[in-house]
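Apart from one protein chain that is not included, each protein chain of the complex appears where it belongs.
The block that comes next holds chain A.
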Amino acid sequence: MAEAAQMQVSDEVAITIQNMNKWYGTFHVLRDIDLTVQRGERIVICGPSGSGKSTLIRCINALEEHQAGSIEVDGTLLSSDLKNIDKIRSEVGMCFQHFNLFPHLTILENCTLAPIWVRKTPKKEAEETAMHFLEKVKIPDQASKYPGQLSGGQQQRVAIARSLCMRPRIMLFDEPTSALDPEMIKEVLDTMIELAEEGMTMLCVTHEMGFARQVANRVIFMDAGQIVEQNEPEAFFNNPQSDRTKLFLSQILGH
């Protein structure tokens, strides 16, 4: 908690979600979501499986389309206009549960692809940037290997580096550690903590409560497509208000 307090949160707004609703066919996945994220905030989203956490953060970079309400990212309103979508996607980095590295490209090529093609960065400069971030996630020596030759933890760190190479202003994480063996979780969390300490705006779907306590300045609990409770981590864990939150916490912390 002490560390989290040191990290600055600015008054500037990074993401505004108002009254957002989403359906899959007739299934109402997200209901009346209201959420404002300040620049520099680190938000952890948790909740039972199927509660719509992934859908929520995937709506933020338009991997999923929402049907009602508004989402504004960095001052750009998400609409069906492709220009806006591309702009937002290049500002928002995303890490997936299953890494989704490109298996036919080397680690270095994975990291330089988007800067070269989307940002039109010269190849050499893109490679320097890529090596910088690969060093940051502590795997520069794997640059010429293919993703299939790396361990899960290394792959996820590459995925983080790949996102960072686009110099995003916001990072989204969708259960980045839940496909990893226990001994690899820490190396990925350490990378994320470092990122948080540098002031990155982060939205993480995760059940790593230690991580939430250490870096989050807000924990959001979702159930059945709604935000049920949100609070500072200490208050959230020590003094949950709703019954559903209490039940959920007892289930994940209980064993």
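The working rule: a contact is a pair of C-beta atoms (placed from the backbone, for glycine too) under 8 Å apart; a residue touches a chain by one contact, two chains touch by 3 or more; residues count from 1.
Note that contacts and distances are computed from a predicted model.
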Message: Leaving aside the chains you can see, what is the UniProt protein name of the one that's missing? Options: "Inner membrane amino-acid ABC transporter permease protein YhdY", "1,2-phenylacetyl-CoA epoxidase subunit PaaC", "Fe-S cluster assembly ATPase SufC" or "Helicase Helix-turn-helix domain-containing protein".
response: "Inner membrane amino-acid ABC transporter permease protein YhdY"
From A:Arg89, A:His207 or A:Arg244, residue that would touch the chain that is not displayed: A:Arg89
Message: For a quick check of understanding: of A:Leu56, A:Ala114 or A:Val219, which residue touches the chain that isn't displayed?
response: A:Ala114
Field: Residue among A:Leu101, A:Ile160 or A:Met192 that touches the chain left out of view
entry: A:Leu101
Statement: Missing-chain contacts on chain A, rising order, are 61, 63, 82-83, 86, 89-90, 92-94, 96, 98, 100-104, 113-114, 117-118, 146-149, 162-163, 166
